[in-house]
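With one protein chain removed, the remaining protein chains of the complex are shown where they sit.
Here the chain labels run A and B in written order, and each chain numbers its own residues starting at 1.
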Amino acid sequence: MKIVLQHLTKRFPNRNKKIKEDVIAVNDFDFEIPDGKLIGLLGPSGCGKSTALNLICGLEKPTSGRIFFGDVDVTDLSPEHRGVGLVFQNYALYPHLTVRENIRFPLENLRGDKKLSKEVMEEKVLEAAKLVQIQELLDRKPNEMSGGQQQRVAIARALVKRPQVLLLDEPLSNLDARLRLQTREELKRIQLETGITTVFVTHDQEEAMSISDMIVVMKDGVLQQKGKPQDIYDEPENLFVASFLGTPQINVFKGKISGEKVFIGDAAVMDAKGIADKDVFVAVRPEGFVIDDNGSLECDFIAREVMGRDTSFIASHPSFVGENIRAIIPSEEVFDGKNRKVRFRLKPHKVRVFDGITNERIRL
Amino acid sequence: MNESTNKKLEIQDNIKEKSRKVLVYFLLSLWAIIVLFPFYWMILTSVKSYGSYNSEYVPKFFTLSPTIQNYATAFTAVPLAKYFINTFIFTVVTTLLMMVVVVLSAFAFARLDFKGKDIVFSLFLSLMMIPNELVIITNYVTITNLDLRNTFMGLILPSVTSVFYIYLLKENFEQIPEELYKAAKVDGTSDFRYLMRVMLPISKPTIVTITILKVIECWNSYVWPRLITDDQNYFLVSNGIQEIRENGFGRENVPAMMAAVVVISVPLVALFLIFRHKIMEGVARGGTKG
Partner (left out) sequence: MKKNVTAWLCLLPAILFLGIFMVYPLVDVFIYSLEEGYNFASQSYQGTGLYNYSYVLHDPYFIQALKNTFIIVIITVPLSTGIALLISLELSSIKVLRDFFQTVYFLPYVTNTLAVGLVFMILFKKTAYSDGLVSLLIQLFGGPSVDFIDGPYPAKMFVMCFYTIWIVMPFKILILTSALASVNPMYYKAAIVDDTPKWRIFYKITLPMISPMVFYLVITGFIGAFKAYSDEVALFGTDLNAAGMNTIVGYVYDMLYGNSGGYPSYASAAALILFAIVFTITTINLMVSKKTVYYQ
């Protein structure tokens, strides 16, 4: 089931009652989520991604704009009629019910000719439990399980009605690091197995990159960019997207374009054919630095952190925006550190240039 | 600091600690005796025969010939069974009705959005400060004018609402995470079903607390029943016992009186001994949140 959002906008009255102006949580969203894909809605906290999820789910009604599931306009439908499954960050399992009863709960709500017999319910519960591999936990209460197990139960409960769309709100944030890795692979597997169009919200770019078929990056209620994870990483459309994706963060320098060359300080680092002179930001991925005694970019060397396969170089430069430059260099590169200076050459395909005022990408 | 002085210190501490312990247990036991003695005395007296009780100028602390005659008298000479049944009906109906009223109101305040919610709730809260003694006069007149004296309706109706319990339950309802409600909404759960299947089971401890407090209150209520019943057929146990005290068994029959007292005390004491942890926890919760 594809999901189409048409000019979706959601305003809230400001929580601080003195401010009359509404808060715009979601501003003119307009995009299509293809059928059967896993989509990551990515953005810093407070960017409106959870509101967007609630709009798709039907827990909140948009101020303007339409939502379609397939060709059906569902904008005015309440959640239970949309056929969606929802999983929360804190799982929202009913604490007084066993796992079995939790998973069965949505089925018991079906009325009239949709009403299911006890046997069918049990069958569906088992099926859902099997899908998330918790068959042996069915008679436990939520507080007798680990966070990862609880999250599986929540997913099973969301899936048991065979929803057309599965929505996950920060599904991995409450798990510890190891479980998070495990569970996200699990999520991907379940999504592939069921083929349900899945939207999940996260502030963790690594999480979004690792399992999504498509990422939608948001900031302050405005859609920044959407696309395949690698495409967004490689070709960010503005400085925010470039900085938000990737760890360690992209290194941003103040620079300028002058005479069809890109300068950081006095150092010309790249060509910029056919671009007028202007102030820019030069963003370099950590892996875009190469140590080269003839390199044009001279930085003050601070420290070196050996991480096994790679070495992380920490350095500073007067034009750098933020604290320190972090460059990832293969460990076999030699560096003597004399004079406390280090010279870098930049790999052009790892450098992105953005307009100094609009922060929009300048394609060289 | 050397070993022998250390040892001395240790012994001194030991003796101090021991004598303190003895004193503590002595005082605790003393209070326990003060609490338990009336209970012992009523049971003891209730099994002494009328004759032997009255012949003991200095009462004996035990009896060698216990009798259950007094219990028979208690049930036959006065309608003790009737008082009992009345109290039972009164307690069960009042508690059930109050539960419905309280749950519905708490649900409305905690879960539903409606215009004027805050104002209505503050009005409710301000009613908590009104002492019963102030409103009982008019209620007495109201019930009398409605011709509800000597009826269960008259007994029950004024005590089926409690602002305090509404407040207690509302607070509890509000602690249920918002996500559970959202999850239920997505699953197509109606508000009412959510109340019955999720809110009530999760709030079970508070529900139990309220029930316990109300049952104790009902079982022991005296003033209101006394005001609006003068027909023995509607007496509750408290009024019954007062009636026995004043008009008794035709003559001053203390053992039979004590038998009646034992009978009246047994249900709540038994209930307490079975659920004592729950009840004490409940009273502490209900008491401290006020």
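Things worth noting here:
As a working rule, a residue touches a chain if its C-beta (ideal position, glycine included) is under 8 Å from a C-beta of that chain, and two chains touch if they have at least 3 such contacts.
Treat the numbers as computed from the prediction; the structure is a model and nothing was measured.
Of the chains displayed, those contacted by the omitted chain across the entire assembly are B. Within the set B:Glu10, B:Glu56 or B:Glu174, the residue that contacts the chain not displayed is B:Glu56. Note on the undisplayed chain: of the listed residues B:Val78, B:Leu168 or B:Met258, the one touching it is B:Met258. The residue from B:Ser49, B:Asn139 or B:Thr211 that touches the chain not shown here is B:Asn139. Within the entire complex, the positions of subunit B that touch the omitted partner chain are 21, 24-25, 27-28, 31-32, 34-36, 38-39, 41-42, 45, 53-59, 100-102, 104-105, 107-109, 112-115, 117, 120, 124, 127, 130-131, 133-142, 157-158, 160-161, 163, 166, 191, 216, 219-220, 222-223, 226-227, 237-238, 241-242, 245-246, 252, 254, 257-258, 260-261, 264-265, 268-269, 271-273, 276, 279-280, 283-284, 287-288, 290.
Keep this in mind: only the chains that are shown with their structure count from here on.
One simple way to say how far apart two chains are is to compare their mean CA positions; for subunit A and subunit B this gives 57 Å.
Every residue of subunit A that touches subunit B in the complex is listed here, in rising order: 57-59, 78-81, 84-86, 88, 90, 92, 94-97, 105-106, 109-110, 157-158, 161. Within the complex formed with subunit A, the residues of subunit B that make contact are 177, 179-180, 182-190, 193, 197-198, 201-202, 204.
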